[in-house]
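Below is one structure. I have some questions about it.
What you see is the complex with one protein chain gone and the rest in place.
Order of writing sets the chain letters: A and B. Residues in each chain are counted from 1.
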Amino acid sequence: MSSMDLIRSGYIKELLENGKRLEPRGINEFRQIAIKCNVLGNAEGSAQVDLGNTRVLAGVKMVVEEPHSDTPDEGNFIVSAELLPIASAEYETGPPSPSAIELARVVDRGIRAGNCIDLKNLSIDKEHVWSVYVDLYVLNYDGNLFDAGTLAVMSALATSKIPKFENEEIKHTESDEPLRVDNTITSTTFCKIGNKIVLDPNGAEEAAMSTRLTITTDGSCIRAMQKGLSGSLSIEDINNLVEISFSKYDELKKQIQSVLNR
Amino acid sequence: MSHANKPELIINGKRTDGRDFNELRQLKIEAGILKNAAGSAYLEWGNNKVLAAVYGPREVVPKHLTDSTKAIVKCRYSMAPFSSLSEHGRSGPNRRATEISKVIKEVFENVIILNDYPGSEIDIFIEILQGDGGTRTAGITAAAVALASAGIAIRDLVYAVSAAKIGENLVIDPHMLEDNYSDADMPVAVSPKNKEILLLQMDGGYTREELKKAFEMIFTAGEKITEVQKDSIRKLYESVSK
Partner (left out) sequence: MRKIVLPGESIQNGAKRINGAYVSSNQTYAAVVGMYDDERGTLVPLEGVWLPNVGESVVGIITYSKKSVYEVTLTDFVGGLIILDRYSREHFEVGDVIRATISAVERKNRAILERCEVLKGGVLLNIKSVKIPRVIGRGDTMIKQITEFTKSQIAVGRNGLIWINGGNIDLAISALVKIEKEAHTSGLTERVKQMLQAGK
């Protein structure tokens, strides 16, 4: 933590004592969300999400591969993430850091556990299946990559199209079918600062946090959870946050659906 | 995992290994088993065989990572190439092991009294020699004993265990088959003193009620796990009179 972060974290804690945050925002309120889809012409699906000043880009590439031997009738779904050096002074070039790997795997698990993509539906024939590769590119970091990432991946998948596979070749046409997405999942990430818990932390709040909890839901069930960092949570904390997570489902789902209707 | 050939996991109210829903697999721990490490523990949990070793506090490598106010913690969770029944794994970290190493490190960054060892590094190594579901929770449970046997100041002896859902039923401590075909799996690490949650991951589907019940099962199982951990440490000091 830099000395700037330490100074700000003291101030952030003071504000929270009075239920205030750095921005004029409630402790359980998301920042402004903006989603743009079909921003990458060469990808089968894409979405750019702005969550406050955090900006992430998700690109979907559909590739034909041989099925894995233990899942012969299923396609594949893989999420990867990169924290680009352009996104923050703290990010370095090199192979994915543990944080990038955690981000990818948490978003991946949320979508998988939510049964959003039926992998059986991606099977072409005995030797060919579609593999859906989703790459999450973090372009600007200002906190809460998990929720921005989940929104971006869900939105990109919701607007993806499956190319045609004929004569061992992938062909893109105007009449490509949309990728079938069966469910929508949403995620809410909370951070604990001192003994207060806030939703959707920005970068300064993340520098002050001791613990982070991401809860992913499909509106009726908790589909995935990930606690991060070295603070602790009580059962009461967790149960409260689950309730808030459910209460945010509809508003987040609306954001994703609004891009579909464009 | 493909659900095409999903096996029957619950037959006549019992699990495939004959356990009740709230029954743990057999757990054995031996502390202080490696002579060079500052602390160590060997753990057998069901068919899991896990070795945990602690080195430090020692000099930080590379030097620029040093924090002059407290110790830094590094953790390496690794599955040996011969640990899995079905395949020969490649050695070296993969993405899953990297994530697991990170979340386990975060557990111990909480319980180790880092300020006691400024400018140093404490290394935790968790080697999975044989895996059968629940390797990260077994690793955490073993590493806690290794830290205690190293005499590194810790706030509490943490334990970890998973709760899973099979159909309508909640079960504690799933083995690999149950883990692969379950409808939800939730590994949790707990500091038993105040029942604080230090590691929480979950995927699948839980209702709010199921989540609450799963935590209760975890706390109950935790009491037994803690006893085994404590016994393994006390055993090091059993009176020797010749």
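To be clear about the criterion, a contact is a pair of C-beta atoms (placed from the backbone, for glycine too) under 8 Å apart; a residue touches a chain by one contact, two chains touch by 3 or more.
Keep in mind it's a predicted model, so treat the numbers as computed, not measured.
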item: Chains in view that touch the one left out, judged over the entire complex; value: B
item: Given B:Leu157, B:Leu170 or B:Ala184, the one touching the chain that is not displayed; value: B:Leu157
item: Which residue of B:Asn22, B:Asn47, B:Ser120 or B:Asn169 touches the chain not shown here; value: B:Ser120
item: Option from B:Leu9, B:Ile72, B:Ile124 or B:Ala148 whose C-beta touches the chain left out; value: B:Ala148
item: Absent chain, residues of chain B that touch it; value: 39, 56-59, 68, 113, 116-120, 148-157, 191-193, 230, 233-234, 236-237, 239-242
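Here is the rule we use: only the chains that are shown with their structure count from here on.
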item: For chain A paired with chain B, centre-to-centre distance based on mean C-alpha positions, whole Å; value: 27
item: Interface residues, chain A side, partner chain B - complex; value: 70-74, 96, 98-99, 101-102, 104-105, 109-110, 112-113, 213, 218, 220-235, 238-239, 242-243
item: Residues on chain B engaged by chain A in the complex (per definition of touch); value: 1-2, 4, 95-96, 98-99, 101-103, 106-107, 109-110, 186, 191, 194-208, 211-212, 215
